[in-house]
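Supplied in C-alpha cells, the structure appears directly below.
One chain of protein is taken out of this complex; the other chains stay put.
Coming up: chain A.
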C-alpha cells in the first residue's frame, strides 16, 4: 500500500472502507522479528527469535509472563508490548484478588482486544503497533490466541507472526493436526523447528531463540538457555541422520514462501534497514 489522502488519521475511512492507520500498524507488527506459538490439549509453547540491535547490545525481551497460567510473545513495537503486558498483569492480579481464582484466558484476551479497539476510534490516539500471541491455561483447557492492533483476536492451534513468519506458518500448517495429542517435549521440539524455519539459513543456537512453556501442572516459565541448547543438539543430530529426507522439506518451505511474495516477506527482506525502535 502506498501513501494516500486517507491515511493521516486513524479516524478517517478510505472510500474503499479501510482504516489505513490500522493497516500500517499491522505492517509495524510484520517488521518485528518472528514469534510463534503452538498448543496441544494440555500445553502451550511460545517461541521467538532474539534480535539484537548490534553485537554489542542485548536482545529485546519478547516473551512476558503475565501470571502462572498465562504468558505472551510479541512481535512489533516492543515498547507497546511491554505496556500491554503490564496491563495484563494488573488485570490478572486484580481478578485474582477479587475472585481468588485465575483469570480465564478468553476474558483477558477480549479485554485486550477492546483496549486495542479504543485506539482505532480516537483521533488523539494511535493503534498499538504490536501483535500478541497469548498462551494460557484455564478450566476449559489450553489456549493460544492472537491479538492484532486492529482489535481483532483469533484462537489458534498454532500460529506465527513477525518477519519471515510465513516459513514457520507453512511448517506449522503441515504439522498442526498432530499437535493436539503431542507430548510436551515434542511440542517444544516443533516450536524450535518452526523458529528454525524463520531463520532461513542462520545456524540455530539457543542464544538466537527464546522458548516458554505453560501447561497442566507447569506454571508459565521461560526455558533456560542450557535446556534449549540441549534440545537443539538432540534433534540436530537426528536431522543429520535423516539427511536427504529433511532437505526436500526445507526446500519446499522456502519455495512456497518465495512464491507467495506477500507484503510480509517483502517487509522481512528489508530487515537490516529496520528502525531502531522496532524489533
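One rule holds for everything that comes next: a residue touches a chain if its C-beta (ideal position, glycine included) is under 8 Å from a C-beta of that chain, and two chains touch if they have at least 3 such contacts; residues count from 1.
We adopt the following convention: contacts and distances are computed from a predicted model.
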Listed names "Vacuolar cation/proton exchanger 3", "WD repeat-containing protein 46", "Cell division control protein" or "Proteasome subunit beta", matching UniProt entry of the absent chain: "Proteasome subunit beta"
Given A:1, A:93 or A:216, the one touching the chain that is not displayed: A:93
Options A:18, A:65, A:126 or A:205, residue touching the unrepresented chain: A:65
Touching residues (missing chain, whole complex) on chain A: 65, 86, 89-90, 93-94, 96-97
